[in-house]
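Note that one protein chain is taken out, while the other chains of the complex remain in position.
And now, chain A:
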Amino acid sequence: MDIMLLAPEIVIAVTGLAVLLIGLFLPTDSKKVLGYLASLGVLVALGLTISSLGTEATLFNNTVTIDALSQYFKIVFLVVALLFSIAGIKYTEGHSHTEEFFTLGLFGTIGMMFVASANDLMVLFVAFELASLATYALAGFEKKNAKSLEAAMKYFIIGSLSAALMLLGISYVYGATGTTSIPEIAANSATLVSSPMGIVAVVLLLAGFGFKIALVPFHMWAPDTYQGSPSVVSALLAAGSKKMGIVAALKVFVVALIALKADWQIAFAILAVITMTYGNVVALKQTSVKRMLAYSSLAQAGYITMAFVVLTPLALGGGIFYALSHGFMKAGAFIATAAVTYMVLSENKDSADPDHIDNFRGLGKRMPITALCMTIFVFALAGIPLTAGYMSKFVLFSSTIQAGFVWLAVIAILNSAISLGYYAKIVKYMYFLPTDGDKVSEPFPYTIALIVAAIGVLAIGFWSEPFVHWAMEAASVLIPGGM
């Protein structure tokens, strides 16, 4: 076994530990360096992952695989982690627990990366929990803020419940097939199809993943958690840990339980439709930008879920491609909100809801770079052409039509039109409503993170070929030889 294949994970782990240890010996006001260190570590890991593209191997008795799919999602997670740690530099400024913040973020990222590589349900579950525990703590990072605590509490309780359901589902699968190895389950799935245990397992797993991906009706925690968590953490949750749920669901349903397709396909169809519609309609009425983004995140998850219904190579590629685009767009949008929150709190320390949409009034004048980047993100989320969001919708929606699910595509497209309503509202507030505030200097780390994300969104939109190609390659791992 070549340990070098795990170099990115090792780099992240070492960086996480180093940040934690160094942090103990640093005075609060010089802890800024930790954020730079964490970002550097993520950047190195990202470089290592990109340089090892095309490698295929299995490790640890076939429980961990390195293939196009895992590499792809690792890059998604590392990109989000990079944005998280760059933006975190500003967020943690002057905070005495800086080292915990970055270490938790990095450990959470390792968990996500292992979910992407997992080839065994036990590894998948453990990795899932590693990532979840880290993010539970991060959600409640603002110990003195009641909203943050509530966010963490809800997230923790519901997260644990979903973990329990998932574990129970896994135990049924194990009971029927006698194995936890994903490829072996797929090979032995005849026993699952014939026994009622199969259905029970599908229901339990669906509920477990439904919580994680925040599909309606398992979404209740998401808006509160995304709103209550620090914005930088919300970025990690919405852009990172949600993608972890998606890659895990891909492995469990599309690979392991493909024989039960008839049972879960229709369930995903229903979940996709309610999730996207509910998310978009409720988002229209929100006055808190973070809450609006949380509901829009539900809607986006609904779109991605269509890939589970359509199940053609193009659709799965489209869903995977969407995951990358969404990582950039959503993380960017939350970080832009973080910058606004920072601005509001630095002017008025007691502001009860710093992410209220009124605070975005005239942002185009006050924080031009943040406003421009936010415009790019929300237009991308809405699917305006030449952004990553448009390309993703193009591939995903068109694959739905190709496969004959015209009704589903029509619903998705109409939803997309609804979503313009609230995305355009943010732009309207930023550029067309007057403000009495003055121009403020934009916090440097936030700006860097925003620009990186905006470049990502535009690059994927303009120069899609390599990304689409790459997503298709990742999808081909799921369905060797086509459907």
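The rule is short, and it goes like this: a residue touches a chain if its C-beta (ideal position, glycine included) is under 8 Å from a C-beta of that chain, and two chains touch if they have at least 3 such contacts; residues count from 1.
Criterion: contacts and distances are computed from a predicted model.
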- UniProt name of the unshown chain, from "Aspartate carbamoyltransferase", "Succinate--CoA ligase [ADP-forming] subunit alpha", "Translation initiation factor 5A" or "F(420)H(2) dehydrogenase subunit M"? "F(420)H(2) dehydrogenase subunit M"
- Task: Tell me which residue among A:336, A:395, A:430 or A:452 touches the hidden chain in the full complex.
- Result: A:395
- Task: Determine which one of A:220, A:284, A:345 or A:417 touches the chain that has been left out.
- Result: A:417
- Task: Taking the full complex into account, find the residue in A:47, A:196 or A:385 that is in contact with the omitted chain.
- Result: A:385
- Query: Which parts of chain A are in contact with the chain that was left out?
  - Reply: 384-386, 390-391, 394-395, 397-398, 401-402, 406, 409-410, 413-414, 416-417, 420-421, 424, 428, 432, 464-465, 468-469, 472
